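Yeah, one chain of the complex is gone here, protein chain that is, but the others are all in their spots.
Presenting chain A:
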């Protein structure tokens, strides 16, 4: 290590090779030290903006805290109440699970179907791709939720269309039997990002496999089930995990469409919405923090479950 520093300190006829920033940092701090310097901006953000508040909320979950006066320690009371005496917790878990179990598979199926269509070497593919991706950019916005409300209201566009066929639809958005499904449709409509990933996955599948299969006389659907789908399973797996986590965290659409109430009759009371109500509507930040940590455990459980089962159905190329 002494050689290079000699060069640095001796100006003059010897041509100076300025080492790169990384090389200089590595020399001074050692390889790990340099890594930390480059990590610092992200690490600082993570510690201050994510880990810090998260740990604080863990502390709050053991307190009674009304946002205004200071928190007071109550031990496990919040968790006890959630476990034994909270019908709204049960209702919100039920609504959220229904939403996740319906919206994720349907959304993935839809995304895959569109990706397969787009993978046929269409002309103007980039345009179609952009158009199909658009809802994903718009879907989480407030404006779309408002639009959805208009579409599915009693005298909205959907019912006007149905009326042309002589069907008198209910007010989808404000009927407790149907309100959640309008949100599921809204979620499916935002199939853009899994579609893009599927499309990339489809491009990775070697075409000679299909050629060989058609020479052997395999039909298109057989090719799909025997070649496309197995080779795509890593991508399916990735999309499923990401979309499941997203679905658990869904909030905006239900908040806007139900006006923050989760109504009618708690039919759109997503877990996140209930948590939000407790924290900011009813001044129970401690209780809401406990709910948030339980959500973390639920999501972790589902993710772990996906990873554990993955080896039975995800096909890696090795």
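The working rule: a contact is a pair of C-beta atoms (placed from the backbone, for glycine too) under 8 Å apart; a residue touches a chain by one contact, two chains touch by 3 or more; residues count from 1.
To be clear about the criterion, contacts and distances are computed from a predicted model.
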- Of the listed "acetate--CoA ligase", "Carbohydrate ABC transporter substrate-binding protein, CUT1 family", "Ubiquinol-cytochrome c reductase iron-sulfur subunit" or "ABC-2 type transport system permease protein", the name UniProt assigns to the chain that isn't shown is "Carbohydrate ABC transporter substrate-binding protein, CUT1 family"
- Note on the structure: Filtering A:23, A:47, A:265 or A:304 for touch with the omitted chain leaves A:265
- Query: Given the contact definition stated above, which residue among A:73, A:225, A:280 or A:307 touches the chain not shown here?
  - Reply: A:280
- Item | Candidate in contact with the missing chain, chosen from A:57, A:103, A:174 or A:289 | A:174
- Query: What residue numbers in chain A mark contact with the hidden partner chain?
  - Reply: 66-69, 153-154, 170-171, 173-176, 259-261, 263-266, 276-277, 280-283, 285
